[in-house]
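Data first, discussion second: the structure below is written as structure tokens.
The complex is shown incomplete by one protein chain, all other protein chains being positioned as in the whole.
Labels for the chains are A and B, by order of writing; each one numbers its residues from 1.
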Amino acid sequence: MKQLSLIILLICSLFLSGCVEKEILDDLYVETGKAYDYVGENKIRGTALFPIYLSDKSIQNGTLSAEASSTREVLEKLERRAQQPLVRGSLDVVLIGEKLAKKGIIDIGDSLQRDASVGARLYVTVVEGEAGELIKGNYGLRGNGTYISNLITHNIKRRELPETNLHLFLFNYFQEGQTAYLPILKQLSNESIAITGVALFDKDKMVKKIPSEDMFFFKLLVDKLAEGSHVIKMGKKPGAAEETVEASVTSLISKHKIIIKHKSDPVEVTMRIKVRGIVREYTGKKLTPDKVGEVEKKMEKDIEEKCLTMLKEFQELGIDPVGIGQNQKHGVRGFDIKEWKESIYPRTQFNVDAKVQILEAGTVE
Amino acid sequence: MQAIPDRRKISPFLVFFLIHSIQVGAGVLGFQRIISMNSGYDGWISVILAGIVTHVLMFIMYLILEKSGGDLVSAHTLAFGKWIGNIFNLLFAIYFSLLVITIMRTYIEVLQVWMYPRLSTFMFALFFLILVYYIVNGGVRTIAGTAFFGTVLPSYLILTFAFTFKYADFRNVLPVFDHTIKDILISTKNMSLTYLGYEAILMLYPYIKEAKKSQKYAHWALFTTTTIYTLIAIISFAFFSQKQLEKTVWATLSMWKIVEMPFVERFEYIGIANWCLVILPNVCIAIWCASRTIKRMTPLRHRHALIIICILCLCTLTFITDRKQVNFLNTISGQIGFYFNFFYIPALLVLVTIMKKVRQKQ
Partner (left out) sequence: MFPFFKNKKNTDNTKKKQTYENFKQEAEKSADYKQAFYQNPHTGAKFSLHFITTLIDGKILQEDVLPSLLSKDFHSFDDLKTLVPVLDIEVSKDEAQIEQKLFNGYTLLTMDASNRKFAFIATKNEMGRKVSQPEVEFSVVGPKEAFVESLSDNLNLLRKRLPIKELLVEEFNLGKLTHTRVALVYLDGLVDEANVNTMRQRLRAVDFDQIMDSSFIEQLIADNSNSPFPQLLDSERPDRVASVLVEGKVAVMVDGSPHALIGPTTLVEFFNAYEDYFLNFSIASFLRLVRVFAVGFSILITPIYVAALTYHYELIPKDLMATLVTSRQEIPLPPILEALFLELTIELLREAGARLPTKVGQTIGIVGGIVIGTASVEAGITSNVLLILVALAALASFTTPVYRMGNTIRLLRFPFLLFAQLWGLLGIVFCFCLLMGHLLQLTSLGRPFLEPLYPPRMKDLKDALIRFPFSKQAGRPEYLRTKKPYRFRPSEAKKKLDIDE
């Protein structure tokens, strides 16, 4: 009897004081997207995006905006306007306005990293224009957050956007001898968004944009395995005046290999790029095996030119999204990052060596 | 010491699970930051070194146990005589209680940071200790069963680290041996907290059937632990960049943030909840060792000693409140464990050997 009353006492006390805070699903506003814009000195505007589920299973996009001096204060101000608590566990995308990106975004990165409920797979992107405006649109049928994250996901998987998420961003940011990069979105209308390029960062400030035509080459340089397609301009059609023959090559697998001669002075870097692809479209007459060879050679030339230009630009700006510095560190003992940044990297010589192999050309010749 | 009936003993094969499960505890969740502080990305070498040291120490422990013909209390009695031996026994009991407090408080802290910020330390510790009491009440066989399930059931968690390979760069660990030997040795010392626990064999020895046969299983257990820690260390180093790792307190848990499966979006909650099953054998074995030491020294019954130690741990636990104190607790446990294992155990072996020869001559 004594044991039983002790057990009852314990169970009662358990239910009274052992409880933890509940977050019942339908009483929450689950944030799927966040947008930060630069408003003025020490002021940012944060907009939270959350889906409102209607009873006919359709999803309405709800947004709330507030201005404050730090991301945490923005959240507090937003909470004061929200009907239900705002929670960040399902955050899918974080959009950062261009102006704010140029000023520095590591605070946002830190707040996302520190919060235990935020996942590491969310997408951080830069927005051309105002991020808050973009997030207030109405895209797709399943909510803006899902729309944007799906847009980015399939472009990473099959097309020319390099692999990115919060974890990779922070990895690159903290890595010695590497700098970070993020995709750039632009709002085209109230119903559509487009990816317009890749933003390159020096530390946490945006310094350069790579336009969408060059994303393919950038992806070849940074991603381990890359897909994507590229249109090669082949030169004039015989007989025609203005039109050029174009061949569209989709790369199935591309690999890059960075070969560094660590000890030589200046350090020599060779990028060996191997592309295996198929021809998807060809506007010329007949795609004979000779023509295929021509396409291959032209593509190789394109790749080598473009990549070399890009690498030199990075060198001039002092940024290193490809991670040359990190590669150098792998081969040298006692690597000094300061020395690298100041004297060795600006003098590095680059070489790009591309090899393209076209496997198939479709069902017709 | 009264003989232990055969139906209370466990088969030597289960020693593998006992030793392995008491080592894998709360240390593995955040040890990567600690080792990378001194030796950077060469830390995996210190992991292996620390593992080798544990093998040597286990060998010494088996020698002590065979010579003293019983458990640690017998060894103390043989080496120091009854009264001084009892002082050392008390220290040993306090050491194990400290381990209990450390593991539980660290785990509760993980819960409070990652899952439930308002979780009451006292309540959770109370119920956890009630569960532990229930299990320890069942004797060594039940504890060995808990160790068995606590190793086998959460073993799938190792597979989840495969999700990190996509975002990992294994060349991060290059170049190898880029740090001084001194740095690596300091990291080895700091690593010791994560490996602690295998001293429990000193009290468990009489409960093993054909105890000599169990030595190879104990070494296998240490080997498994070392391998798993090394793997996790290397995977963490590949996954995080060095400065990023220095900021990440619980690297293993942060790695789970990237796991994505079709039916669960975020895996770390499942992992942390499962971790309760992993630390349960740790606490059970440590508390059993502490209470058994007390029982062997004093006329108290084992059950009463168990209740007293539970209450003491619970009280101490509740007073450790913030991150700094938990950190301090972990460091202290690590240091004490290190000195105990590294210096005291070999000294004990020497003393026991000498005293045995002296006694034989008499």
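Just so we're on the same page, a contact is a pair of C-beta atoms (placed from the backbone, for glycine too) under 8 Å apart; a residue touches a chain by one contact, two chains touch by 3 or more.
The shown structure was predicted, so the numbers you read here are calculated from the model rather than taken from an experiment.
Enquirer: Check the options B:176, B:273 or B:354 and report the residue that touches the missing chain.
Expert: B:273
Enquirer: Considering the whole complex, which of A:2, A:57 or A:80 touches the chain not shown?
Expert: Considering all chains, including the one not shown, the answer is A:57.
Enquirer: Under the stated touch rule, tell me which residues of chain A contact the chain that is not displayed.
Expert: Those residues of chain A that touch the unshown chain are 14-15, 18-20, 22-26, 28, 30, 51, 53-55, 57, 59, 87, 89-90, 92, 117, 119, 142, 146.
Enquirer: Pick out the residues on chain B that sit against the missing chain.
Expert: 10-11, 13-14, 111, 115-116, 119, 124, 127-128, 131, 134-135, 137-138, 141-142, 145-146, 148-149, 262-266, 269-270, 272-274, 276-277, 280
Rule of thumb we're sticking to: only the chains that are shown with their structure count from here on.
Enquirer: Can you work out the whole-Å distance between the CA centroids of chain A and chain B?
Expert: 41
Enquirer: Of all residues in chain B, which touch chain A in the complex?
Expert: Going by the criterion above, the answer is residues 113-120, 123-124, 126-127, 130, 167, 171, 174-175, 178, 239-244, 247, 254, 257-258, 260, 265-266.
Enquirer: Under the definition above, what is the set of chain A residues touching chain B in their complex?
Expert: Contacts found on chain A: 10, 13-14, 17-18, 20-21, 89-90, 113, 116, 119-121, 163, 165, 167-168, 170-176, 178, 327, 329-335.
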